[in-house]
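One chain of protein is taken out of this complex; the other chains stay put.
Note that the chains take the letters A, B and C in the order they are written out, and that residue 1 is the start of every chain.
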Amino acid sequence: MTTTLDAPPLGPMLDDIVRSHRPQREAGSVPAHIPSLAAVPFNRFGIAVATAAGEVFASGDADVPFSIQSISKVFTLAMALRRDSSGALWSRVLREPSGTAFNSLVQLEVEHGIPRNPFINAGALVVTDHLMEETPDAAAALLSFLSGQSGQAGPFFDVAAAASELSNSSRNLALAHFLKNFGNLRQSAEAVVENYVRQCSIMMTCVELAKAGLFLADDGRGALGTVVSRSEAKRIGSIMLTCGMYDAAGEFAYRVGLPGKSGVGGGILVIVPGHCAICVWSPRLDAKGNSLAGSAALADLSDRTGWSVF
Amino acid sequence: MTTTLDAPPLGPMLDDIVRSHRPQREAGSVPAHIPSLAAVPFNRFGIAVATAAGEVFASGDADVPFSIQSISKVFTLAMALRRDSSGALWSRVLREPSGTAFNSLVQLEVEHGIPRNPFINAGALVVTDHLMEETPDAAAALLSFLSGQSGQAGPFFDVAAAASELSNSSRNLALAHFLKNFGNLRQSAEAVVENYVRQCSIMMTCVELAKAGLFLADDGRGALGTVVSRSEAKRIGSIMLTCGMYDAAGEFAYRVGLPGKSGVGGGILVIVPGHCAICVWSPRLDAKGNSLAGSAALADLSDRTGWSVF
Amino acid sequence: MTTTLDAPPLGPMLDDIVRSHRPQREAGSVPAHIPSLAAVPFNRFGIAVATAAGEVFASGDADVPFSIQSISKVFTLAMALRRDSSGALWSRVLREPSGTAFNSLVQLEVEHGIPRNPFINAGALVVTDHLMEETPDAAAALLSFLSGQSGQAGPFFDVAAAASELSNSSRNLALAHFLKNFGNLRQSAEAVVENYVRQCSIMMTCVELAKAGLFLADDGRGALGTVVSRSEAKRIGSIMLTCGMYDAAGEFAYRVGLPGKSGVGGGILVIVPGHCAICVWSPRLDAKGNSLAGSAALADLSDRTGWSVF
Partner (left out) sequence: MTTTLDAPPLGPMLDDIVRSHRPQREAGSVPAHIPSLAAVPFNRFGIAVATAAGEVFASGDADVPFSIQSISKVFTLAMALRRDSSGALWSRVLREPSGTAFNSLVQLEVEHGIPRNPFINAGALVVTDHLMEETPDAAAALLSFLSGQSGQAGPFFDVAAAASELSNSSRNLALAHFLKNFGNLRQSAEAVVENYVRQCSIMMTCVELAKAGLFLADDGRGALGTVVSRSEAKRIGSIMLTCGMYDAAGEFAYRVGLPGKSGVGGGILVIVPGHCAICVWSPRLDAKGNSLAGSAALADLSDRTGWSVF
């Protein structure tokens, strides 16, 4: 692995990746249910790499804040596991791939309200509920955590986007009430969804997200000390690889070969175990909901560096 | 990775793993629908490691032949990809995790007869059908391939077991006819199932399977030259990690952190990319259909060696 | 039909049915999620018949009020159809049997938020939403309608039961938010569920329900004039026969052979087209959620009278 890493200097490589992958025309889609995301110019493209050695490489729009959306699920999971020494969380949510959204609804019924993994919405609602028991304002705690890990005051709530998304969250409310019906939600459905929506509305840059995610590549060690145990960091990485890219986990595992988590804001956080965290961002999405240019750029980067775990 | 590898010599470590994990009492289950598997003594336990450097380490019942069952799917996939320069196979089968057997049946209906991955039975039937177009007796070709890769005449068909299993293959026949109904089977349903059952009935030892699987850890290079391209070897590894352990892929990815494929005969083939292939065998299964002692042994070995990709 | 009707005088026949079917021991179940229903003595049993000729026959606990629960769905459907000259309701809910609760959830997803019929909960929520557009307090309007049709001030809300049920309505809230997500709910999910729960909490006697339902047997003509057209009365009857008994519609169609609608309060309303309406009540339920003694009594009555439509 060392040889490959040394070969091309990372800075120029990222510049070249920005040149190759920044969208030239308006391809892909934006999520219909979140108006604020549709307003982002299609040709935004940023990438950042934070290494365990303490270096940060960045290129393109790597300092432009964007909506982290579901990438937040990685961090709330880490926060929940940090306090879950008894393993109680894993009796409330499974750790297996889920297939399509369609199946996951059937699955919730068939498996009696136990979501299939923490990265589908139902699972993230359970994680949020779990966090809220000790920390009622889990979204504020997440913001504080992300600011601490990224070493800057950068991350902030997009209050208007959260309000807009909250007024349009029927599906998440349905899931939350359904979980409640199965006895797998302790706070009120409304409170959990409100908190979850605020988590998703956090704005961060590629640089901030790469730094915030570095602990997952570094045996659980973050900017301010141990975040989770080495074992928990591995656990999160394995869930990212098998469940992190909606219904394209298999394709991403092949093309990129690294644990990743995407959000419909166009960001993707990727872990190179033992070495670095990568964040790429470009707003337009493919049919599965993952950043179109971002996925292509990560496949390219993986090919150039040999970082695939396979 | 190098340091960890060097630390404990592999031979004594495997001996210790056999001592720790060989079943002392009759726990776990055997597959109800394949009588011959039920006859294997519960305390069988073998393990073998074949390295890219050409060494083979083994311990326990590593030279006792067992029924490879679904581990065959890894090799038929490799054989199919080797001849599939046009990528036609991937229009007939997806590469995404499938969730439960229940979901996979719904999925086959919802996705119009395209199986979710090559390691569920429906997907393996499509792979077999694909192989049979060029090589009508795909099972014989598989046996020949396995003998060639393992460098010995060891692998053989368990003819009686195949006959027994064939007389009890209603579910596979249902799947095959259903695929045919969707236009995704070219040979007759009966011929494909017959060939598939014979593939599963092949008997091999841990040593033979580890040697036969080594090409997947070595950029596609096998005993007799290139089997598949480096890219295809990565592809197969990523499918093993996300889909190789029935409905326990996520759990196995966490506990072992390596691409694996299990069979209801109690064998598990595991790939350590760039380094070695491992085969462990013990006949009793857990609730998901994976070897109980084998899974535990692999988790232990992964902990001792640090081979997890996460 | 005339001859059979005349044969045994109806009054003594109902007395005999009460003697034969009043529960002697505590068989069957009560709904776990509605505590107030569990308090009703197991040996309650009442029956009433209201004929198109204006006669009312009753026996047993026919004057004891009970919770009408889902029987309310028949009347809200009639009220909605009365005002739905354009047929707009039928673009929001289908008229086909639904099979199990399990299927109906899948169905709601597969058919994009259009419930399969007005008698499953999702369908009744849409009917309530439809009513609320013109009549915000649809539950009060229903109470008024039922009082008017039964010709007495009897029907009343069980306010405590409604409050208790409302605090325990996660599943209905999940359905309502899910409908909202598909654009098939105009009022807020909370308001619709609140109104629906109050409708279900109405307390009525067998005599009152038989009189209130008579218009369905009499070409749509009720106590205060035409309720619905003859055609709409037939429509409601056909939906009752195919969808009125949860997942036992087929069995009830055979054993009783008449359109019926049951509620988990233990009541069943049955229509003998052209002749009479019947209400039977006994609180203990079978595995499908229908009154155990009530179903048996109706089968007996159908055999004695030859009223089956088959």
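Keep in mind that, in the parts below, contacts are C-beta pairs under 8 Å (C-beta built on N, C-alpha and C of every residue); 3 or more make two chains touch, one makes a residue touch a chain.
Remember, predicted model here, so these are calculated numbers, not experimental data.
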Inset, instruction - Considering the entire complex, write down the shown chains that touch the omitted one. - result: B, C
Inset, instruction - Can you work out which residue in B:Arg44, B:His130, B:Lys180 or B:Arg198 touches the chain that's missing from view? - result: B:Lys180
Inset, instruction - Give the residue, chosen from C:Val110, C:Ala163, C:Leu224 or C:Ala287, that touches the chain omitted from the document. - result: C:Val110
Inset, instruction - Identify the residue among C:Ile34, C:Cys243, C:Val264 or C:Ala297 that touches the chain left out of the display. - result: C:Cys243
Inset, instruction - Determine and list the chain B residues touching the chain excluded from the picture. - result: 102, 105-106, 109-110, 170-171, 173-178, 180-181, 189
Inset, instruction - Can you list, in ascending order, the chain C residues touching the missing chain? - result: 1, 94-100, 102-103, 106-107, 110, 116-117, 233-235, 237-239, 241-243, 247-251, 253-254, 257, 259, 273, 308-310
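Throughout what follows, only the chains that are shown with their structure count from here on.
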Inset, instruction - Please remove chain A from consideration and report which sets of chains remain connected through touching. - result: B | C
Inset, instruction - Please decide if copies chain A and chain B contact each other with the same set of residue positions, more than half shared, or with different positions, and reply same or different. - result: same
Legend entry - Central subunit by CA centre of mass proxy: A
Inset, instruction - Go ahead and note the Å separation of the Cα centroids belonging to chain B and chain C. - result: 56
Legend entry - For chain A, residues contacting two or more additional chains: 102, 106, 110
